[in-house]
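Only a single protein chain was left out; the remaining protein chains are all shown in position.
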């Protein structure tokens, strides 16, 4: 198995770089999911977000996701990059790319990866509003 | 309805530019599909591809796809760019991007768009091998 | 009527040119397709063969007029 292409970073995510990582001559399709920071949650205006991770475990869980995706779907490669720290509206929090000989597998793998990431990867998002802040999903 | 973001071009497709077109502050997710040129079809080595279109109708059919996608799914924007002319192995033939408040719609819209494009848009692909060439899908 | 048909991909190769001008004695897209298949036997072997009239896929009973932009659409393979 090739090295994992997953990364946590405080820098702006680079779409081209991530797509180039998964590209290869056998692949006919690449699906990419980009999670961006929205300007509002339930009509409340968001000023910015702050992401924090348990980095060693987060990376280990991200690697599990790409390994599972390779077992479940006929993909060539998968890369998952997640940004940490302060993010402004419109910036990318996560980019996931999956390359495959046939497009179905690329779509399914990418979808699986973002759905699983949101459930299992220890990363936390704080939404900062004009009048307060909240750790997302924490309370019922 | 906003202007269509669809394009046919002989130039290399620019991923960043296409994603920036669909981006906006209300969107929480962008799905992108990239169709690339594979190096082989049924084990036969491909040298390069040549794409040709009935351009006016192709653009009209691409615009129909993004309009239908906006009706069917809760997306903000969709852009479909298709390249024409000679493409080398690994280059992008098509890039489709869809932005949405929630990721499900982005995935479904992108998938709908590439599936429909392959059925309805008058674009033709010739595969050039070392020992011959063939218009794809033409014969049983 | 005199019509001019745009050709692409494999149909361009079968006919040997990128347009075809002909005197058409029928009225509909379906009749035009039958006419072309009789004239160019190799068109019969294609997976599909559609007629477009003014940038829209035509039905068999779509009426063709002299000024329409007509195209022959072999199986598409974009993406």
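The first chain written gets the first letter, and so on, giving A, B and C; residue counts start at 1 in each chain.
FYI, a contact is a pair of C-beta atoms (placed from the backbone, for glycine too) under 8 Å apart; a residue touches a chain by one contact, two chains touch by 3 or more.
Everything quoted here is computed from the prediction, not taken from an experiment.
By the touch rule given at the top, the unshown chain touches A in the complete complex.
The hidden chain makes contact, of the residues A:15, A:98 or A:114, with A:114.
Among the residues A:70, A:102 or A:126, only A:126 touches the chain that is left out of the figure.
Not every partner is drawn; the one left out touches chain A at residues 35, 51-54, 56-58, 60, 82, 93-94, 114, 117-126, 135-140.
FYI, only the chains that are shown with their structure count from here on.
Centre-to-centre separation of chain A and chain C, using mean CA positions: 48 Å.
Residue positions 35, 114 of chain B each touch two or more of the other chains.
Taken residue by residue, chain C touches two or more other chains at no position, since every residue touches fewer.
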